[in-house]
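Only a single protein chain was left out; the remaining protein chains are all shown in position.
Moving on to chain A:
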Amino acid sequence: MLRRNVRLRREYLYRKSLEGKERLRYENKRKIAEALQEGKPIPTELRNVEAELRAEIDLEDDKTAVPRSYIDDEYATATEKDPKILLTTSRDPSAPLVQFVKELKIVFPNAERINRGGQVISEIIESCRSHDFTDVILVHEHRGVPDGMIISHLPFGPTAYFGLLNVVTRHDIKDKKAIGTMSEAYPHLILDNFNTKLGERTANILKHLFPVPKPDTKRILTFANQSDYISFRHHVYEKRGGPKSVELREIGPRFEMRLYQIKLGTMEQTEAQTEWVIRPYMNTTKKRKFIGD
């Protein structure tokens, strides 16, 4: 099992390393194809490779023409199985944090919560791999207020680090009757304004935490991005007056998430490559939006 995983990971990294070269070849082929089509002379830097590339262009068809991106390779098999999530906290969690994690357990279908105790991260990840979990979510806190969430995809998938802000848990709302019980059906997902490449990647990571829902389910989970802050909302809707009128009822916790790192290995692999990390000290950070519009 261990060696298999290591081999798979190495293959994945190798294919990823080839991606750069592949992309370059693809670009050159495209340029040559354009030049041939328009009848313009081929650019001088491509003259040497022109012959073989032209042969390859002729042999290509739709599927092989565009180079396959290996970034989301980790999720290639995710659609065949329902995800299985493990939820846990940092060490010595406070009572509010434990309550929050319990709520999250209900939010994510197919989720299991365990006490952290004194376990080391690598132990947890190993046991998850052997029990065929697909994701591990770790929640951190600051004096009772949850402030961090780490979503790690197994077996060797990406790890996304989020900071949580403006957390409102169900336990905070005193009126139990008003909020009702939480529906546990497989929810529909709304991922709004994830337009950039990084946004697509984040959307992928969040999407694959949930199983395929029934089309008529009434439960909605929303991840809405606004200037790099992702708002999480949990609603249940009713179509009472007709097809066009929708009544929303909010249940479940609400918080803002802020992505600050994506690593290309699991949580325990500290030497893993960083796909993206936030740079708050950069002068143009204020002007740029990394996840969406």
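Simple rule for what comes next: a contact is a pair of C-beta atoms (placed from the backbone, for glycine too) under 8 Å apart; a residue touches a chain by one contact, two chains touch by 3 or more; residues count from 1.
The rule is simple: contacts and distances are computed from a predicted model.
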Q) Of the options "Aminotransferase class I/classII large domain-containing protein", "Glutaredoxin domain-containing protein", "U3 small nucleolar ribonucleoprotein protein MPP10" or "Distal membrane-arm assembly complex protein 2", which is the UniProt protein name for the chain that has been left out of view? A) "U3 small nucleolar ribonucleoprotein protein MPP10"
Q: Determine which one of A:A203, A:I262 or A:I291 touches the chain that has been left out.
A: A:A203
Q. Among A:I124, A:V139 or A:I220, which residue is in contact with the omitted chain in the full complex?
A. A:I220
**Q.** Sole residue of A:A33, A:I57, A:V145 or A:L189 that reaches the chain not shown, by the stated touch rule
**A.** A:L189
Q) On chain A, what residues meet the omitted chain? A) 78-80, 165-166, 188-192, 203, 207-208, 210-213, 220, 222, 224, 226-229, 231, 233, 235, 237, 239, 243-244, 246, 248, 254, 256, 280-283, 285-286
